[in-house]
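With one protein chain held back, the other chains of the complex are shown just where they sit.
Naming follows writing order (A, B and C), and every chain is counted from residue 1.
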Amino acid sequence: MDFCELTTDLIDITSVARRVVPPECGATVTLDGYVRKFTKDRETLHLFYEAYEPMALKEMQKLIEHAKKDFEISNVGIVHRLGRLEIGETSVVISVAAPHRKAAFAACEWMIRELKRTVPIWKKEVYADGEVWVQGESGPPAAPSSNQEES
Amino acid sequence: MDFCELTTDLIDITSVARRVVPPECGATVTLDGYVRKFTKDRETLHLFYEAYEPMALKEMQKLIEHAKKDFEISNVGIVHRLGRLEIGETSVVISVAAPHRKAAFAACEWMIRELKRTVPIWKKEVYADGEVWVQGESGPPAAPSSNQEES
Amino acid sequence: MSVRVLFFGATAAAAGIRETYVEVADSSKVAAVTNLVIGHHPALEGHKLLFSVNQEYAERDACISDGDELAIFTAVSGG
Partner (left out) sequence: MSVRVLFFGATAAAAGIRETYVEVADSSKVAAVTNLVIGHHPALEGHKLLFSVNQEYAERDACISDGDELAIFTAVSGG
């Protein structure tokens, strides 16, 4: 079963990884992104994630469809946290199950790169002396391609 | 903190992934291997893993040292299950935390490949009509190298 | 025609609102609607803007129809 979700609750990695496991698969690769305490020596107190929810879910769904076309994988689960996150809490989990781990690694790495580029979610970093909406690094999305080099 | 463990208890992926997270890191990549129901159309009832425990822990420790030399990663956790495992249970977890996810993916993929080649653990597959100690595919270990192609 | 305009993150902070409706000529393009919106919310001017129409990414020269949903935002930063 594939799934993508947005949630304001704490994300449990194990439960995400388990839900993508079909009986014929032997490996799951899971990317777990979380709130860093320091970004370039500036201390983050907490983060806030906001999404254009219906479009974010559509884009996540597109990522899954694209990945399943390009990689030999069985199931994918993506869960992104929204709202206020404390230091160390998981912001995003992408779990990919595949018969062979090589495809799971490749697909998972491709999906987190594309998610950061295409899924309409924004992060606000809150410091002791202010806050800032983080700008994505990758510029406007073109058609996603799994052959594309990392920017 | 790095760690490697052998355990006869159920492995909780989240707790492994969490223990490798230092405050400056932003991503953890976790490989979760588990008991397949089918191998080449033959149904596995359950598995049994046996280790040469002190040597297995030494070899796992070597893997971690080697990976930390070759990849820009912060912490690594490896936990391998021993004893009887039911279908779907996790046999091995490798979690790698890194400031940049690219290194975490590369190191995690390299470590599971090397673990399967060098760490003295053996798997017995139990079927309805018999059981077999699985032979590793990779032949005798040479000095591990991160530049080596997958066999 | 009437277009619903949404803001998120940095653009919501700059515009001071999360949502508005604007009246524009039929067959207006994203660029025309955006210029009108920037006229009302000049703090948007400094931002490199991205767009979606009905929850699909769109370029500045994309056409907009009556009842469409235009979102104006900056480069995404999830993950």
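Everything that follows uses one rule, which is that contacts are C-beta pairs under 8 Å (C-beta built on N, C-alpha and C of every residue); 3 or more make two chains touch, one makes a residue touch a chain.
None of the values given here were measured: they were computed from a predicted structure.
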Contact list for the unshown chain, restricted to visible chains: B
Contact partner of the left-out chain, one of B:11, B:29, B:92 or B:107: B:92
Selected residue (touches chain absent from view) among B:66, B:80 or B:101: B:80
Residues belonging to chain B that touch the chain removed from view: 33, 49-52, 54-56, 58, 80, 91-92, 112, 115-124, 133-141
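By definition in this document, only the chains that are shown with their structure count from here on.
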Most centrally placed chain - per-chain CA mean versus overall CA mean: A
Rounded Å distance, chain A centre to chain B centre (Cα mean): 23
For chain A, residues contacting two or more additional chains: 33, 112
